[in-house]
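The following block contains the structure, expressed as structure tokens.
The complex appears here minus one protein chain, its other protein chains still in place.
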Amino acid sequence: MAAQLAPAWKITRWFNRAAPLDLAHLKGKVILLHAFQMLCPACVQLALPQAQRIFQQVDPADVAVIGLHTVFENHAVMTAEALAVFIRENRLTFPIGIDAPDGQDGIPLTMRAYQMRGTPSLILLDRKGCLRLHHFGHIDDLALGIVLGKLMQERGHD
Amino acid sequence: MAAQLAPAWKITRWFNRAAPLDLAHLKGKVILLHAFQMLCPACVQLALPQAQRIFQQVDPADVAVIGLHTVFENHAVMTAEALAVFIRENRLTFPIGIDAPDGQDGIPLTMRAYQMRGTPSLILLDRKGCLRLHHFGHIDDLALGIVLGKLMQERGHD
Amino acid sequence: MAAQLAPAWKITRWFNRAAPLDLAHLKGKVILLHAFQMLCPACVQLALPQAQRIFQQVDPADVAVIGLHTVFENHAVMTAEALAVFIRENRLTFPIGIDAPDGQDGIPLTMRAYQMRGTPSLILLDRKGCLRLHHFGHIDDLALGIVLGKLMQERGHD
Partner (left out) sequence: MAAQLAPAWKITRWFNRAAPLDLAHLKGKVILLHAFQMLCPACVQLALPQAQRIFQQVDPADVAVIGLHTVFENHAVMTAEALAVFIRENRLTFPIGIDAPDGQDGIPLTMRAYQMRGTPSLILLDRKGCLRLHHFGHIDDLALGIVLGKLMQERGHD
């Protein structure tokens, strides 16, 4: 059975990135998508430092590390302006997009499309753009490194 | 030379506390004042978890652990509403006050009165209300425990 | 009720110390006695690094940090010669004594006199030589710092 092609992202604004990014641009790379909220403690203590560590260890031509701010609660205080301060103060340097609100129940569009259960959530896509890992909560560096290394070793044209 | 009596606090709102708190109420107790900003990484990663640990280990009748939200930058996003979410999400249970803005250069009034250099800052007052430690940055648990134990052992009427 | 005077130590050999040490020499100081075995994982991972941290933070004229090698099992491999290597490799610089074997059931004499339950064990004596804390297992830096600070603040002639 073929793995599932990952849904498109709906992003309203990018940080640490001049032009918009989408799956088509990143075809051929392994993609790590870190969904977080800036006031979620496990995101701040564990998931975002891990994302930053990965970004500093991999070749950006080979692996794309992307943050996704999926605000599904407390919308009034986790604004784009607040996120800008948060990113600067925490010295996060990988591209981070704001997931588009849908105006209805508060769950943003990309979060909904990927059926994420909360934050932090980690999504891994292979070089063909297929979903290969979807993890809610923290995953330790060793386990993540092994999965990531396997995907890096796969060729895009297998 | 006698130690210096600590300046009064100017607080606009309390969390985890029904009635206002001031130095006069706490006379006879050792006081730990943790000054922080909710988007300061060292505060979130180190100082606030340490404050919470202390609060859980000491008798509140003997030692008062107090948080002080001293916003001196990025005022627009570190609002009272945002702080309320931050406190709830991080499960901070000790009393936390918002330091009063002065309407001029952005340095709030208590922060100015104590001549704090930034966040996190730790202030220790003895049972007579005198300033005994003023530390900018993180201090390790062992060093803080020793200073705190010494102040706890001092009697108020020495 | 008065606290109990601590039993004398029976030491067969000292490391990091030219002349023998005993309670009489240390009268007036607060004493931390760390009982350990060199092949006890919790001693190596937690208790000995903590003892070394304390030794580096306190004034040796005021607080004596003492290690006690209380071998009660696997005697054949935790010899004085092995301990010498262990101390050097782990860069332990505080005085460490070998608890005297009793030739019977394998429990050394000081360990027996203090009725220790195993390793690591932490013993705190006040300035008068009275036993004030006896803890089996690890104790965190904050809790230990508070107890230590209190004993440091007590005067020897109260």
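Quick notes on this one:
To keep things simple, chains are lettered A, B and C as they appear, and every chain counts its residues starting from 1.
In the analysis below, contacts are C-beta pairs under 8 Å (C-beta built on N, C-alpha and C of every residue); 3 or more make two chains touch, one makes a residue touch a chain.
Here the structure is a predicted model, which is why all the values come from computation and not from measurement.
Put simply, the hidden chain is in touch with A, C once you look at the whole complex. Screening A:D22, A:E81 or A:D141 for touch with the missing chain picks out A:D141. Residues of chain C that touch the chain left out of view are 39-41, 44-45, 74, 76-77, 79, 81-82, 85-86, 89-91. Mapped onto chain A, the interface with the missing chain covers residues 50, 53-54, 57-58, 140-154.
The rule we apply is simple: only the chains that are shown with their structure count from here on.
Chain-to-chain contact here is organised linearly: an open path runs through the chains from one end to the other. A separation of 50 Å divides the Cα centre of chain A from that of chain C.
Centre-to-centre spacing of chain A and chain B amounts to 36 Å, using the average Cα coordinate of each chain.
Annotation for chain B: no residues touch two or more other chains.
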